[in-house]
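As you look at this complex, bear in mind that one protein chain is not there, while each of the others sits in place.
Per-chain numbering from 1; labels A, B and C assigned in written order.
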Amino acid sequence: MKPSVGFIGLGLMGRPMAANLLKAGYDLTLWNRTVSRADALVAQGAKRAATPRDVAAASEVVFTIVSDPPALESVLWGETGVFAGLRRGSVLVDSSTVSPALARRAASVAALQGAEFLDAPVTGGTWGAEKGELVFMVGGEAETLKRVELVLGAMGKRWFHLGPYGAGQTVKLAMNLILGLQVEAFAEALALVLRGGIAGEQLVEVLQSSMGRSGLIDIKAPMMLKGNYTPSFPLRLMHKDLGLALDLANQLGVPLPATAATRETYSAVKGAGKEDADFSVIASFWRKP
Amino acid sequence: MKPSVGFIGLGLMGRPMAANLLKAGYDLTLWNRTVSRADALVAQGAKRAATPRDVAAASEVVFTIVSDPPALESVLWGETGVFAGLRRGSVLVDSSTVSPALARRAASVAALQGAEFLDAPVTGGTWGAEKGELVFMVGGEAETLKRVELVLGAMGKRWFHLGPYGAGQTVKLAMNLILGLQVEAFAEALALVLRGGIAGEQLVEVLQSSMGRSGLIDIKAPMMLKGNYTPSFPLRLMHKDLGLALDLANQLGVPLPATAATRETYSAVKGAGKEDADFSVIASFWRKP
Amino acid sequence: MKPSVGFIGLGLMGRPMAANLLKAGYDLTLWNRTVSRADALVAQGAKRAATPRDVAAASEVVFTIVSDPPALESVLWGETGVFAGLRRGSVLVDSSTVSPALARRAASVAALQGAEFLDAPVTGGTWGAEKGELVFMVGGEAETLKRVELVLGAMGKRWFHLGPYGAGQTVKLAMNLILGLQVEAFAEALALVLRGGIAGEQLVEVLQSSMGRSGLIDIKAPMMLKGNYTPSFPLRLMHKDLGLALDLANQLGVPLPATAATRETYSAVKGAGKEDADFSVIASFWRKP
Partner (left out) sequence: MKPSVGFIGLGLMGRPMAANLLKAGYDLTLWNRTVSRADALVAQGAKRAATPRDVAAASEVVFTIVSDPPALESVLWGETGVFAGLRRGSVLVDSSTVSPALARRAASVAALQGAEFLDAPVTGGTWGAEKGELVFMVGGEAETLKRVELVLGAMGKRWFHLGPYGAGQTVKLAMNLILGLQVEAFAEALALVLRGGIAGEQLVEVLQSSMGRSGLIDIKAPMMLKGNYTPSFPLRLMHKDLGLALDLANQLGVPLPATAATRETYSAVKGAGKEDADFSVIASFWRKP
């Protein structure tokens, strides 16, 4: 029998994920800070809860996917938080991108309440969320993952069990570091050829015939050439993720020199008021005044 | 009728390129600093010249592909250099990776002698050189390119006319900057997950299911995991190319913060005596002592 | 009449500061996580409290100086924390180096309890703490500062009122950024001349005849040449402060490229197990393996 599912966080990723759960026939209880974002899903049969605590109290499996560590802390802890309602025997799955340390902290609080925890951040973007083709990077107990595989299967095509609590977050941060640097590398290369008097389209055409090609640049480059920065992944989130990767690396004593340099570019462009544009907006760092 | 072709520089790239010219039926005159490297090609019918000057004197189209700017200067200039023998009406094609400024300087000397010049660095690696599938990034006059397209076609599958003298070098440097940073990004991500207690294979597996995937990392990552740094592109050449990209950017006043940070990693690993290993050997920067 | 003073945190800085308060005749109540560190001061007349709460309950002015933001949170909040005992009308002065945001948070909690707050991190090192020659960088209300000037005067020679809550921390982080980079700059210069075959003593001698001279390098350089890294300011604290400066800058959208690069050097050396050595131990980053 299908477990009852709770879902907290109905942003760009959370809404299509929740929609897929509903479509797959799960009994779904929702909460979102901005209440109206749940309306369409409620119209399709989901239940609306008044607080994260109420979501937890109503669910055997609870998903959270919010924008950053403080947002996760605010939905998990406190009087109306998930932990105030989390049921013994339930599973809490966090798909936000946060620090491994926060994942471990949540896991231990869940354990104190007799519940299980997984950190399970996702990759695949809004497109993957809509198609149900997300990839989950999972940290926690293998048995816990087994318990929720069917539910994950409603939202994604693959899940990787990467290690103990926090391992999913570690790999997610490593991946976003790579994505953030790929865009930085292309933006630097683009700035160089443009200032050298060569059209950006030519750089892209050559790249696409070469080993320098990558899926991300295939998608982002044409938009960067046009100055089209409609967000598929907002700068503020990439900036946050690079910060989390650097925090983790600094705790571990692993130098990440290119990531550190790159984060400052993102910071400058965020400081120029572009935090809600797509993260590829860092190309504007090199625009002549 | 096929033009007579000269070829100077029989390194990892030059040898298979020259072999393809021979196979395509070109009358080929060769020179290489280390004489013995020409032996196999001479056995197959190529002529050996005593100096770069003699190569130029014998050829309607002259190719050079050497390791760095000083090497190019030494084969072009001086008493026994190409310019001492370059024929009026001939075409000099440099496929080395050097600065756009050096390309422009060579072009103007060639012009003084009534010859034409193209900068035409290549991408595709030794694999592409062997299969005749190189991509040429060309700077110079479109008419000159027309004159040598058939010859290029014996070595490569595509050529891009990117602008005036030096444009080929500018785009090549931009491309190698991207390749250098892709490997740095993966190496940083790998160091982070390893220190976080996660196997590198897991990072690679997840990456390959994601947007972070790239052709270069698909190839390099498995070798980096094994610590196999057999050179397909030696560290010293990537280090040199990142330096040339930074020199160019600094002349143009274009900041390249991640490239600058990355170059220092390559420098440190070169300083540790690994300059002849593959450039992916930068992963060893993070090995615990 | 002299106010009763509480003092929480008896590390390298806190002990001499508290000793000076005692010497100046203040009625002093102490608390430190490691209890024995208070012994000598108690022998000289200070009172020992069982918890930070008890310190606050006994004092008109409460000083805190602990190692990092989590340590400050743990002494301020919670059942046995300062805020559980803070008296209406008292003044809480935090001389730890933490984020401006945490200073503002502490200020607002203090205000809710009818107490006043100052962030007042110090500079001058253990030497300045012992001599009573610290400099206080103060954020908060000017009137509050007036109320505690006499007390500050027992520990330091100067105080600067820099703005509202958090301003002291902002300036302190800016200052430590400068100190952290001065040592990095000298360490890089030293690595360069050493690898170039020149004795480090010669670099120092020339520097001291030049504009490149600085008070910090005058002190640190001779020790760095000898490989003497006895801590006057431990690496882990400088690493933390550079991280706080970068966090602040990233929130404000101010790129700090050299600070970001520098922090990674500190991180690597911390990761090599040297976090308790003096921060000038970053020179070991360049030691040949």
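Note that a residue touches a chain if its C-beta (ideal position, glycine included) is under 8 Å from a C-beta of that chain, and two chains touch if they have at least 3 such contacts.
Remember, it's a predicted structure, so these values are computed and weren't measured experimentally.
For the chain missing from the display, the contacting residue among C:69, C:85, C:100 or C:140 is C:100, taking the whole complex into account.
In the complete complex, the hidden chain is touched by one of B:53, B:105, B:195 or B:239, namely B:239. The missing chain lies against chain B, touching residues 239, 243, 247, 249-250, 252-257, 260-261, 263-265, 267-272.
Interface residues of chain C with the unshown chain, by the touch rule above, are 100, 123-125, 135, 137, 158, 160, 162-164, 166-167, 170-171, 173-175, 177-179, 181-182, 184-186, 188-193, 195-198, 202-203, 205-207, 209-217, 219, 245, 248-249, 252-262, 264-265, 286.
In the analysis below, only the chains that are shown with their structure count from here on.
In terms of the distance between Cα centroids, chain C is separated most widely from B.
With centres set at the average Cα position, the gap from chain A to chain B is 39 Å.
In terms of their C-alpha centroids, the spacing between chain A and chain C amounts to 36 Å. Shared contact sites, meaning residues of chain C that touch two or more other chains, fall at 257, 261, 271-272.
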